[in-house]
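Sharing a structure here in structure tokens format.
Only a part of the assembly is drawn; its chains keep their places, and the rest are absent.
Order of writing sets the labels: A and B. Residues in every chain begin at 1.
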Amino acid sequence: MTTPFPHPLILDPLLIQWLQEDWGRGDRATQALFGRDTPLAQGTFLLKEAGVIAGLPLIERIYHLIDQRVECHLKVSEGTTCPARTVVAVVEGPAQALLMGERVTLNLLQHLSGVATMTRRYVERLAGSKTCLVDTRKTTPGLRLLEKYAVSVGGGLNHRFGLDDAAMIKDNHILAAGSITEAVKRVRAQIPFLAPIEVETETLDQVQEALNCGVQVIMLDNMTAPLMEEAVKLIAGHAHTEASGGITLETLETVAATGVDYISTSATITRAPWLDISLDFRTTAL
Amino acid sequence: MTTPFPHPLILDPLLIQWLQEDWGRGDRATQALFGRDTPLAQGTFLLKEAGVIAGLPLIERIYHLIDQRVECHLKVSEGTTCPARTVVAVVEGPAQALLMGERVTLNLLQHLSGVATMTRRYVERLAGSKTCLVDTRKTTPGLRLLEKYAVSVGGGLNHRFGLDDAAMIKDNHILAAGSITEAVKRVRAQIPFLAPIEVETETLDQVQEALNCGVQVIMLDNMTAPLMEEAVKLIAGHAHTEASGGITLETLETVAATGVDYISTSATITRAPWLDISLDFRTTAL
């Protein structure tokens, strides 16, 4: 089960902004050629390489905004691992609408599918382990909701959506407050009573101090596997544990073997190439 | 010389939107710990891997929006190829402001530097050739201005910024109009008189027809190198020529050898991993 897809009242303003960015003052060629008679056309979204498809609900939202006469037919389920040449969706409607929505739809679909595909690769490495993969706040500005959704489609979990989702106490906060204990105390007093607190730790002493404060999550930052294993044992389920810092596809299994609950990485977003997808048109009624 | 950096009246609304996305209802930890006394701090933007830095003017814009007391000092020039461990900028000001701007600034800086770095790799392959590298409209929604700016910082040129920048007549348009000649005629009559027209061609016949129409740019789409070479000769400088379609770092030189003017690729944006950059803090006046 994945993170729910954003509601239109939240998503549509972004989609409109992105269409306006692509159109500027209008589509010179398409509006000139199809603006008046609006022949009907059919477009086929085709995967050109194997991967995990993510973002299919966007197709309907985007075309709904452009022209409500466009009909969208999904051919696979969101999150399916598809071979190259898979038809993932078909759209039918006025040629002008189909062409004017093409680029923004593909740009989103390709990027999100790239993220889901990369996430799936990470998640598969963790199969059989109880450790879960989570994302970070390293997301492309403007796309956080959608990129985190794509991580979830790929099989990852979501960490904070923003600075208000939980209080993350990092080294600078601790330095400023004087100690983990003091930082947690002061933060606790100023945030919603059920907002979770996560503390970043680098040593076992810090882990112990965070544990004493009763925080919800303890981040084990840049620890060696043996140290992390000790930390996980020390915590013993009294807080969630999150491994963070420079973890790669190669080191994933070693880190998971420490028994840590969560491994966070930005790589599923920041190192994911776009999946190659095209939209092939056929004018149906000229 | 690069594409000019966007004016604040155009850029600031996007930056504000992105900060709001990251903050949600506020920075729980930072506002709790630094909200009242606002100690001063210093932050150092540090490259953690070698690459081309792009986006430095963003640092000042973002911190100006958050707190006008923050001072930004750039340590390298935009577009410099830097070794790992280069300090690219230093910011000084209230700790709360520095921390609240950290993530959005880094997300942009890392992504744009990744694009510039990838572009530089492509551009260097074309050194000694008269062929130029250009981008496409495959850009991350919301980031087109900045990603195209980053391509330019990396040494590439910019193609259309939107569907209104020029009229690009593609296969579907030609099909719908009946012929290249008819499509160009109809488009020409409905666009600003100085808007350029580019026509997508796949055969020498199409090239000849486009040439006859007096279009400004002829795209040679997915042609083999020998065919492209013939096309370039046929055009003989009477229109700009643009090679497009599945060109990779490996095939770049072969394509350039055909004498084509421009090679367009989306890979400098869609396949560029983020460059690793961190912001290291030091509280200066607790």
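Quick note on the criterion: a residue touches a chain if its C-beta (ideal position, glycine included) is under 8 Å from a C-beta of that chain, and two chains touch if they have at least 3 such contacts.
These numbers come from a predicted model, not from an experiment.
Here 2 copies sit in place, and the number of copies making up the whole complex of this structure is 6.
Following the convention adopted for this analysis, only the chains that are shown with their structure count from here on.
Mean C-alpha positions place chain A and chain B at a centre distance of 22 Å. By the touch criterion given at the top, residues 14, 17-18, 21-34, 39, 41, 95, 99-100, 103-104, 106-108, 110-111, 114, 137-144, 161-170, 172-173, 175-177, 183, 186-187, 189-191, 195, 266, 270-271, 273-274, 281, 283, 286 of chain B touch chain A in their complex.
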